[in-house]
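Let me begin by presenting the structure, written as structure tokens, before commenting on it.
In this view, the complex is presented without one of its protein chains, the others remaining in place.
Coming up: subunit A.
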Amino acid sequence: MKNPTQNVNLSRRAFVINGALVMGFAMLPGIPRAFADTEVDTLGTTILAPDLPGSLRATPYLDAWIRIDAKDGITVYTGKVELGTGVKTALLQIAAERLEVSPGLIRFLTADTALTPNEGYTAGSHTIVDSGTALFNAAAQVRQLLLESAARQWQRSIDSLTTRDAVIYDTQGRSMTYAQAVVGVQLHRFASANSPFKPAGSFTLIGKSLPRLDIPAKVSGGAAYVQDMRLPDMLHARVIRPPRRGSQLLEIDEAALRQLPGEVKLVRNGSYLAVVATDEWLAVKAMREGYAKARWTEGNPLPDSTHIHQLLTELPARRYPVSAKGDLPQPLPRAYKARVTKQYLMHGSIGPSCAVAWFKDGTLTVWTHTQGVYPLRAGIAEMVGLPVAQVRCIHAEGSGCYGHNGADDAAADAALIAMAIPGKPIRVQWMREQENLWEPYSSAMLAEVEAGLDDSGRLRDWKYELWSTPHNERIVNAGRLLPAWLLANPFTPAPSVPIAQPEGDGDRNAVPLYEIPNLKVDMNFVLTMPFRTSAMRSLGAHINIFAIESTVDELAARATIDPVQFRLNHLSDPRARAVVERVAAEFRWPHKATGPGSGIGFAFARYKNIMGYCAIAVQLHVQRQTGQVMIDRVVAAVDVGQIVSPDGLLNQIQGGIVQSASWTLYERILYDASGMHSFDWSGYPIMRFPDLPQQVEVHMIDQPDQPFLGAAEIVQGPMAAALGNAINDATGKRLLDLPLARRGWQDALGS
């Protein structure tokens, strides 16, 4: 065999060396460094100050984060966006805690290319780690500068001063507002590496569950989403997409569109088609007419879904060694072997993508629910041929996205149409079937695992190989925007590059955290995409953790050791052990479920092996005839470092449990040579209320004074794995092809 490192893509490796592995973030002085993000670094932010904590590394100036003046008071900026995870409130809590003001005194602005720092994408459970850490430090440093200013003016020592709600006091009854103190203070300066220390024990906001700012409007019909924007003289647009990828427009009967009552404008550029009308329903009718009257070439053939995983192994791929240690015998003696598969999944936002754009006075403004306003701005500027400075992207909330869905493409649609109709705001709303057919999917994946024990029942050998198409087709050029493919002068997507370890891409969490002396993990990064794929919550971690944890259960059974004990036998990290032990205790593991078809399952992972810890136990029962799975009880324990908002964290974990259960039990995109069949919810069923777990318990282990580790995605993998293990316990069947329930179960029985 040739040396595997010969196949390594050097740029990726170099990045690991120059980037994440040598960089860390220090949230507090004296705290050991944890590995920081690469997901953001690989997505276009430039590191200016590698020694600074969180996103200060890319945006080191204090006044990029916090401004104070008499007119607007205190304004705090973040380059991250609210995706429905509550981070806007959590970030505000952090800034208010460290400025020592009540949150209500802060004007808090999220991602806008004209105003806020560039923090790349809001993704990968990084928001609190990146932006939260930056604000945690910047706010404390700004407050310190204000105190120094007051101390200078009053000729007092800083220690004698106190602050309350943006006012500084001395012991003689003098006071000065922050806005007064800031006069003469230069906030346009680099942050320093160290910030004033404040012990977690004295926090009044961090660690408290502040009610979310956005919920009252959302329950009462307030304007809350980009979908709700109404600008003066706004026009409504709908796009008309080709029947499938690769189809070229042959002709469209424009006269038919003119028959409609009311004025409809057709925007056409190569194979790019959209209709624009003053009324939204008219735009929908025109779109339908357009679909009926456009003729297209055949387009690219679709792959055969029954052999998709075989196909992944045959397509051109780059092979990345992910991890190797020890000496793996070939072949492994008495190894447990498994072949694990996952189907294409969709993000499936409840609200299809939407955007508003307005080209006015030479500037194109786009309101978008993108995860990254800056990368999107660069992509749109390139696509429409404007200088970047003449494009502004402003984040406006959409429906939850869970990754790279249609948001950026819809923004590109709005931009193209607005450029064709200057002076008028254009609102584009994708239809359900457009979202389902054209959003970037989560890749189908194949993993092969071989693992063996030593004579004492400990894990000794581990060989893992996986195949996946990209999980990170973010907007690094115009060609990554789908509408740009359809133009008369089309753009080509930038070459695919996987996110480097330790974050990982398809290989996220491909390396077990368990102690195993001999190990080899490789990823085959498949470069030809039968379907366009990109980031969806947890990337490859969903299937990798599922594969690892089902293998661990099988090996525990071989060793005749309880699966929880078996895990503990291979975990030395005390925080990992703590979540496992907590779940076992709360669940009363191995307290056995009763009744026919009942089973229990356990799983553990530390997200990316560097972020939040999560252990889960599940009790369920399976109806053998139908493959219906009823989840009776879920017990989870998480450790995400210092908790900012306990209720916010709980909300994320509860949501992740339900979402992962839906992915794992029910979801797969249906297609065959004749076409795509998952164009609506009947073709892509997800969890509904009757299938909801009967009981969900989440235990949160707080780590005061420890770095923030991020929360939103940590449960996806462990929940999937616990379900698989519980189904195995319930039925004696080790299901390894996702999804597991209903149709997935019946397929498994049939094969």
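Simple rule for what comes next: contacts are C-beta pairs under 8 Å (C-beta built on N, C-alpha and C of every residue); 3 or more make two chains touch, one makes a residue touch a chain; residues count from 1.
By definition in this document, contacts and distances are computed from a predicted model.
A.B. asks: Can you work out the missing subunit's protein name as recorded in UniProt? Choose among "Acetolactate synthase", "Isoquinoline 1-oxidoreductase, alpha subunit", "Nicotinate dehydrogenase subunit A" or "ABC transporter permease".
C.D. replies: The correct option from "Acetolactate synthase", "Isoquinoline 1-oxidoreductase, alpha subunit", "Nicotinate dehydrogenase subunit A" or "ABC transporter permease" is "Nicotinate dehydrogenase subunit A", the UniProt name of the unshown chain.
A.B. asks: Looking at the full complex, which residue from A:Ala70, A:Leu692 or A:Leu749 touches the chain that isn't shown here?
C.D. replies: Residue touching the absent chain, from the options given: A:Leu692.
A.B. asks: For a quick check of understanding: of A:Gly348, A:Gly479 or A:Gly504, which residue touches the chain that isn't displayed?
C.D. replies: A:Gly348
A.B. asks: Determine which one of A:Asp279, A:Glu448, A:Asp632 or A:Asp737 touches the chain that has been left out.
C.D. replies: Looking across A:Asp279, A:Glu448, A:Asp632 or A:Asp737, the contact with the absent chain belongs to A:Asp279.
A.B. asks: Which residue numbers on subunit A touch the omitted chain?
C.D. replies: These residues touch the chain not displayed: 83-86, 209, 211-212, 214-225, 227-228, 230, 236, 261, 279-281, 284, 347-352, 397-400, 402, 429, 431-432, 647, 651-652, 654-659, 662, 680-682, 686-690, 692-693, 696.
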